[in-house]
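Not every chain is included here, but those present sit where they belong.
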């Protein structure tokens, strides 16, 4: 059974962020995992593009009812009509998630993953703190390679 | 973009019902559609088995949190942890559904599909009536071939 790795990130991205997303997607595919994401643009699109280029498979958990909202690199679009609740469903479907940059949607996914005890790897993303100390359950990575290796390892030790 | 056809039916089945399910799965795959189901046993397993035998692809929208609840013919298990709400999500993901036999879970899926204006084909399944007249929006089919042809046609005319 394939490992499910989620890529969480913003709907609009710079070209530099896209390069990072494509690498993450590629390494996920090369690890033999299935890539899950929110199915839309920006980081979701870049990661799915990278996974497809490396022969992988991609699932998009969409907020609306229309399959064609999915970007062109999504193999399996799931039109949920769950709006913002779909962020929680996306995380719930994964064995581990990688958060890259991102706004409040990504933050809600990180928080929901922590709540569900699903491992979280972060690159240049939100930090959550209590009493001034960053939460250690967001595992910080600095490169795409490191992020995917860490996510795969954490997913398999679950 | 592939058409999504859902197969709705009971978790426990007779061998005769399994034969019907496998045929439905096979015709769905041969039509080039993606098979969606609840991912568990009985009719869901039979239909997924038929689709895989014909080279198709299968998605299982699971009620629990464990991917390994999926039967062995599911390519893409989606562990939703939505319990009975997952019946609604399954239907929402499809362009048309085929209900075969089934108990209250299947009835809830039929009703939700009618509610969402997603075409429903039925074989030996629930009938819903108002003022003594059966609802015409459950399109009755008598064979696997007829059911899949009808579902594909209704899905594409949406």
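When the chains are written out, they are named A and B in that same order, and each has its own residue count from 1.
By our rule, contacts are C-beta pairs under 8 Å (C-beta built on N, C-alpha and C of every residue); 3 or more make two chains touch, one makes a residue touch a chain.
Note that the coordinates shown come from a computational prediction; the quantities given were computed from them, not determined experimentally.
Engineer: Please report the number of identical subunits in the complete assembly described by this file, where 2 are shown.
Structural biologist: So the full homo-oligomer, as given in this file, consists of 4 copies.
We take it that only the chains that are shown with their structure count from here on.
Engineer: For the two copies chain A and chain B, what is the rotation angle that overlays their Cα atoms, in steps of 5 degrees?
Structural biologist: That rotation is 180 degrees, given to the nearest 5.
Engineer: Once you find the CA centre of chain A and the CA centre of chain B, what distance in Å lies between them?
Structural biologist: 29
Engineer: Which residues of chain A touch chain B once you look at their complex with the stated criterion?
Structural biologist: For chain A paired with chain B, touching residues are 1, 4, 34, 57, 59, 65, 67-68, 76-82, 89, 92-93, 95.
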